[in-house]
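Notes for the one structure printed next.
The complex appears here minus one protein chain, its other protein chains still in place.
Which chain is which? They are A and B, in the order written, and residues in each are numbered from 1.
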Amino acid sequence: MTALSILDHAAVLVFALTGALVASRAQLDIVGFAFLACLTAVGGGTVRDLLLDRHPIFWLSAPTYLLLASVAAVVVFFTAHLLESRYRVLLWLDSVALGVAVAAGVAAATAVGQPAAIVVLMGVITGCLGGLMRDVVANEVPLVLKQGELYVSAAFGGALAAVLAAPFLPGTLWQLALCIGVTWALRAGSIAFGWRLPVYRARPPRNR
Amino acid sequence: MTALSILDHAAVLVFALTGALVASRAQLDIVGFAFLACLTAVGGGTVRDLLLDRHPIFWLSAPTYLLLASVAAVVVFFTAHLLESRYRVLLWLDSVALGVAVAAGVAAATAVGQPAAIVVLMGVITGCLGGLMRDVVANEVPLVLKQGELYVSAAFGGALAAVLAAPFLPGTLWQLALCIGVTWALRAGSIAFGWRLPVYRARPPRNR
Partner (left out) sequence: MTALSILDHAAVLVFALTGALVASRAQLDIVGFAFLACLTAVGGGTVRDLLLDRHPIFWLSAPTYLLLASVAAVVVFFTAHLLESRYRVLLWLDSVALGVAVAAGVAAATAVGQPAAIVVLMGVITGCLGGLMRDVVANEVPLVLKQGELYVSAAFGGALAAVLAAPFLPGTLWQLALCIGVTWALRAGSIAFGWRLPVYRARPPRNR
């Protein structure tokens, strides 16, 4: 297995867990768990592959991805009630998944020789779109847009760090580890310590 | 016309009717009816074709698909007020569309020689995504996620039955008929008799 395929599997596993947790909040049946887990798990990478015209799409080339996502869904179906706070677990799992998926996006775009700006973007897209699809389909407020939290910003920071540091690092694995680390640290800091960027705030109260 | 093209046309027609009915619930104008009808009608099959890299996308290769969907939209625009309960009709039409579209997905994936697991998945994707797009765009609660109803499960059951029974059946048409029958029967049983799988229910009351 290549580094990219390991990253893809890891991102699929963790995102599948978050998809299943959202399914538990929506009280779906076991097939619904698997559906939402698979959608979340492969959503971002699928868009990445479609945009880059990489065929076959990564999860069509190996059955292990969706198998892994489905197993994760079944496990969550039978164990989620043991969790004290499903939302808390969801948040933290999602932060790990974000880091891994951003790195998977960076690795895939680098592998097909895209320029730096596109590499950063594919990192952000792969990281953010799976969770966004999960939240839009399940009718939750997208984590991506939670006011004043670092999410897209964390993905962007991690992907940017990986691209900027690449010439100074001994190899791709270091680059991907840095990407995961920076993305996760930014996101975790935002969850745990409330790190944030200044948000837009209109002078008069917001009228819709 | 091949069996696949007939199935695609049938799924397009029935899904277009459901899209137009949702448009009537949102009180759109006639072009809005056509837009939602076309989106619902070709949404699932479009994603299938993109994922499998089948070009041209099925509705780009023949103008009859979108023509059919638009005609269906116009007919619904002028006759929906005659229906006693539009939601009831919508539910039942959607169940037929689901069966036909799952079979269309199974047929398309089989035609390009995909392995069994992917064939099942393409059935589920083709069946479920058109209706999901319709509901997300129109801001309805997605039928896909209606708590405790068989929907993705019905699509999955039908596609699985078709793949498992294939070696014992005399031909593709029998396989597709079985697929439509099983999917529709499961979905119809869920609507009419409340058939369902056990849903996830947390011990403590759900806190969001």
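Observations
By our rule, a residue touches a chain if its C-beta (ideal position, glycine included) is under 8 Å from a C-beta of that chain, and two chains touch if they have at least 3 such contacts.
All values reported here derive from a predicted model rather than from experimental measurement.
From the options A:Leu67, A:Leu145, A:Leu164 or A:Ala192, the residue with contact to the chain not on display is A:Leu145.
Summary of contacts with the chain left out: across A:Ala62, A:Val136 or A:Ala177, the touching residue is A:Val136. For subunit A, the residues touching the absent chain in the complete assembly are 50-53, 114-115, 117-118, 121, 124, 128, 132, 136, 141-142, 144-145, 147-148, 150, 152-153, 156, 196-203, 206-208. By the touch criterion stated above, the residues of subunit B touching the omitted chain are 23-36, 46, 50, 55-57, 60, 63, 66, 77, 80-81, 86-87, 136-139.
Going forward, only the chains that are shown with their structure count from here on.
Each chain gets one centre point, the mean of its Cα atoms, and the points for subunit A and subunit B are 28 Å apart.
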